[in-house]
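Each remark here refers to the structure printed beneath this line.
The other protein chains are all here in position, but one chain of the complex has been omitted.
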Amino acid sequence: MNARAPVHQGRLKSPFYPRLEQLDFVNEWHEWKGYSSADSLYCEEMEYFAIRNSTAVFDLTPMTKYLIKGPDALDYLNRLVTRDMAKIRPGRVAYAVWCDDQGHVIDDGTIFHLREGEYRLCSQERHFAHLLASAIGFDVTITHETEDVAALAVQGPTSFSVLDSMGLDGLDQLKPFGLMHFDFQGVELMVSRTGFTADLGYELWIDPRKAIELWDALFDAGKLHGIRAIGTHALEQARIEAGFLAAYMEFLPADETIRTGRSRSPLELGLDWLVDFKKPNFNGRRALAEEKRSGSTWRLVKLDIEGNKPAHNSYIYSNAKAKGGEIGFITSATWSPVCKQNIALGTVRVPHGQPDSNVWVEIYYQREMHWNRMMAKATVVDKPFWWPARRGATPPGPY
Amino acid sequence: MKTYDAIIVGAGHNGLTTAAFLAKAGLDVVCVEKNDYIGGATVSRNLYKDWWYSNCSYVCSLLRPEIYRDLELHKHGLQVTPYGGSVTFMENGDYFGSYHDHEVAYREMSRFSRHDADAYKTYSADTMRQCRFIRDFLLSTAPDPTSFKPRDLKELARIGGKFMGMGEDRMNETIRFWTMSVAEYLDEYFETDVIKASLSGSGIIGTALGIHSPGTAYVLLHHYMGDVDGNVGSWGFARGGTGAVSKAIAGAFQAAGGELRTEAGVDKFIVRNGKAAGVALDNGEEIKANVVVSAMDVKRTFLNCMDKSDLPEKFHRRVENFKIRGSSGKINIALDGMPTFSALPEGSSLYSSDMHFIDSMERMERAYDDWKDGTWSKDPYIDLTIPTVSDPTMAPPGKHFMSCFVQYCPHKIEGRDWTSEEKDGFRDSVFDQIAQYSPDFKDLVLHAEVRTPEDIENEIGITEGNIFHGELTMDQLLFNRPVPGYAQYRSPVDGLYMCGSSNHPGGGIMAAPGANAAREILSDLRRPNTVPENFGDD
Partner (left out) sequence: MTDKYDAIVVGAGHNGMVCSALLAKAGKKVLVLEANDQVGGAAVTREFADGYSVSACAHLLYQLQPEVRKELKLSPQMASEDMTTIALAEDGNHLRIHGDNVEGATESDAEQYRRFRKRMTRFSDLLRKYFNKTPPRLGSKAFTDLLTLGQLGLDVRMLGKEEMQEFLRLIGMNIHDEVTERFEHPLLRGAISLDAVLGTHLGPRSPNTIMTYLYRQAGDHGRTATPSGGMGSISEELGHVARGAGATIRTGMPVKRIIIENGRATGVETESGERFNSFTVISNADPKRTMMQLVGAKHIETGFTKRIHHLRAKGNAAKLHLALDGLPTIAGFSRKDYAERIVIASDEHYVERAFNPAKYGESSPLPVLEITFPSFRDTSLAPTGKHVMSAVVQYAPYERKGGWNEAAKTEFMQAIMQTLANYMPDIEQRVTASELLTPADIESEFHISGGHWHHGELTLDQFLFVRPVNGAAQYRMPIDGVYLCGAGAHPGGGISGAAGRNAARAILNREKAA
C-alpha cells in the first residue's frame, strides 16, 4: 500500500494568481470558495476609481460555474428559476434567482445562453446537489466547471476601448446582457457584457491554460486606458452603489439556513420583476403566489443616509426616538465615493420602507477611542445609487 | 449517627454533578463510590507503567458548557482541547478524510463525488436544525404529557411552541428525522458509500441498533449536539484523559464542602415508612440521609439495590423492561511508538483524528448482524483515537496511548459468560482490522486492556456496560426515559431520586441528567436553585 497524498491543504490559486501576485503590494487576501482572493492589491481607493474612471480588472475565477445542456435544458431552467428563460435567446445572458419549494431564495446568479440549448449558470455559492436534484425527470446533463473556466471582470468607462484595442472585432455591437465568442490564440474566448458594478463593463471567460496569455494581452491593450487590477473591497463599494444583492449579506441561501424565518423570498428582496407568474410551474411558484396574495414580511430597501458615517450593522427604526422597536437592519453599507453619499442596503418589516419614506438608522462610530452614537435620518430610494448612461450605450463611446 | 442532607450513590460524572450543585446550595452532601477511584466510566486509569488510559469514555464534547462554566471546572484542572477531523480507511488502499477546514473537507469529498461535497452543507444545516431543537431541552426536565400540572403543561407548551415555530414543512421533517434510520437519512443526501459509512457511525455508537434500524438518525444528534468552545459538533480530548472531567467536578464538589467516600459500595437503599432513609453499604455500615440520589443506572438501582416490596409492581416491571444493552467494547492499548498507517502520508493531520476502518454501509450493517446472533462483530466498527498525539500527559514521550471503541460487542456470548478465548478472539478481530492498515501496529503493542460489556458491568457497575445507561430509542427518550411517569428524576419512593444517564437526556459525558436532577431535588426541598440555565442560541 502506498500513501496517498492528501488533497490540497490551504488555499487554491487561480490561474491569474502569478500576475496578481506581481501587482500585489499590500498582501491582503481572503478565502473565496477555497481560492485566495485579494481584498486589495495596492490601494482600495485607487482601485475603486479604476472602476468608475478607467478600467478595473477583477479575478472572477472562483465564481461557481455549471454547464447545463441537453434537450430539456430550457424546460429544466424554467422550472429552476423564477423568470421566463424562453425569452433569453442564444447569445443573451439573464440575471436570475432560484428558490426552494417554500419560495425562499437559494441564490441568485447569471445564466449565459452560450448556444442553442447550452447554458452556463454562474453563482456565488455552490449548488450542484440542488441542480442535480432538480434534474430528476429531465433530459439534461450538468457539469461542474468552476475550475475549467477562468474568468475576469473588466469594468469601467474605458473597458470597451481596452477590449477593442485587443482586437475583439464587433464588440461595439454587443448590448448589455449579450455575449459573443471570439478566437483567442486558438481557444474560445467568451465575452459577456455583464458585471457587478453598474458601469460599462465586460466579463471574459476562457480556458485556464490561456489565462496568463489573456491577462497579458489585456494589460498590454489597456496600458493607455488606465487599466488596473483590483481586489474585492473596491468591487464591494461599486456593488452597493449599483444596489446589487450579495449572498450572506442581503439574503442567506435558504438550504443552509437553520433558523425559521431567516431566509427571504424574491418578493422580499425587490426582485418581483424576476418572478414570472405566467409560467405554470417553477420552484417556489405556489408559495410565492400565496405570498403575493397575503403579503410579504420583509422588504429590501436602498437607503440614502444623512451625514457621512457608514451605517455598518445598524438597526433601522421608523422614528428618531426608536419608538416601537427596530423595524429592520442594515445588510450592506458604504460611503459612495462617486455619489458622495452615505448609502446602504437594508431589510425592514413591511409595511415600512415604502419608496421616498424616511427611516432612522442607529449608527455607532468611533473617533480616537471614543464611541459615538447617532440616529441618522435616511430616505428610501427606488433607483440604484449609480446607474450611468454609459452603462447601456451601444455602441459604447470611447469614455 | 449523623444524618446527611443528601447522599449520592455513585461518583460518576453525573453523580458528582448532582452532588456539586446540591453542595453549592448549602446542603450537607456525601457521595459514595464502590470503587477505590472516582469517575465511574469517566475515568483515567494507570494500568500499565506510566500510561494513563481513558479506559471507558474517551472523548469529550457533550459536557454542557453551562455546567463547565458554573462549576468553574477550569479551576479544578479541566482543560478540553479540540482534535482534528476523522479518517475512514478503505479496503482499496485509499482513505476518506474529514478536515476542520471547510474547503479542504469539500475538496476531499469532491474526490469521491462533487454532488456529495455540495450536499454536505444542506445535510449539515438540516442536521443542525434538529440539534438546535434538542439542545434547548438538554438542561431542562422533560414534561409529563399525561400530567395536568401547570409546570408540565407550561413546558409542554414551550416545546410545542418551539416545534410549531418551525413551520409545517420543518415540523414534518422533524417527525421524519426522529423516526427514520441513519442509513435512510444519509441516502437522502449522499451517493458515496464511504462518505455515508463514515457519517453513519454516529448513528449507532453506543446503541444495539444497526444503521438501518428506524430511530438511529436521532442518535446522530447525541454525537453532533456537543460543542467545543461553541463549535457545535466538534469533539475534544480532556487533558489527562476523561478522568480529568470527573476529577474537576469532584474538585468543585469538595470545594463546596462535599464529602467523597470511595470503596463504599451500596448494598441496599433503605426505605422506611415509604420514604428513603439512607443506604446500607456492602460492609454493613448504614448512612442516613434525607435525600438519596442514585447515579447508577435504573436497573441496578431498583432491581439490584432495592426490595421489590418497596416499589409499585408496575414500576418494577417497567424497570425490568427498560432496555440497557451491551453493544460496545473497549480496547485500551499502550504503544511503544506511533504506528504508521500506510495510506496516510507522513505528518498527515489525520494522525490526530478519529480513525475508522469500515468503508461501506453493508459492512456497517453486517457488523450488527453478528451482535444480533449473540457474538462480537468479526469485522467491527472501530472508533480509534490516539489522544497522546496532542496530550503529553498520558504516556511517556514518544510513546502513545491508543483507545479503541469497538462495536458491536455483546454483553454475553449467546447468552452465557465470555470465555478468555473469546475475549482473545474479540481482541484479535480488532487488532487484525487495524493491522490491515497499519503493518507495524501489532509490534508496537506493549499492553492491551480488553473490556467487554461484561467487564465494564463488573467493574463500573453499569448494567450490560452500556455507555448511555439505556438504549436511545424513541420508547426510552424524553418523557419515556427511564420509564413513563418517572421521567423527572423522582422515583416512586419519596426522597429517592435518580441522576444517572438512564434519565433524560441520556448518556455521554454531558452531565445534564446530574444537573437536572439537582434542580428537581432543590425544588422539592424549596431551596434556591444552583443549576445554570441553558445559554440559549437565538
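The first chain written gets the first letter, and so on, giving A and B; residue counts start at 1 in each chain.
To be clear about the criterion, a contact is a pair of C-beta atoms (placed from the backbone, for glycine too) under 8 Å apart; a residue touches a chain by one contact, two chains touch by 3 or more.
None of these values were measured; they are calculated from a predicted model.
Considering the whole complex, the residue from B:Asp443, B:Asp475, B:Asp494 or B:Glu533 that touches the absent chain is B:Asp475.
Among B:Gly40, B:Gly97, B:Gly201 or B:Gly215, only B:Gly215 touches the chain left out of the display.
The chain that is not drawn here is touched, among residues B:Arg158, B:Arg366 or B:Lys412, by B:Arg366. Even with one chain removed from view, chain B keeps its contact list with that chain: residues 145-146, 164, 167-169, 171-173, 175-177, 179-180, 184, 187-188, 209-210, 212-215, 314, 321, 323, 362, 365-366, 369, 372, 473-475, 479-480, 484-485.
The set of chain A residues touching the chain not shown comprises 72, 75, 79-80, 100-102, 130, 133-134, 136-138, 280-286.
Everything below uses one rule, namely that only the chains that are shown with their structure count from here on.
Work out the mean CA point of chain A and of chain B, and you get 47 Å between them.
Every residue of chain B that touches chain A in the complex is listed here, in rising order: 93-95, 97, 99, 101, 103-104, 106-108, 111, 114-119, 121-122, 124-125, 128-129, 132, 165-167, 169-170, 189, 342-346, 348-350, 437, 538. Residues of chain A that touch chain B in their complex: 1-12, 31, 33-34, 101-102, 126-130, 132, 144, 255-260.
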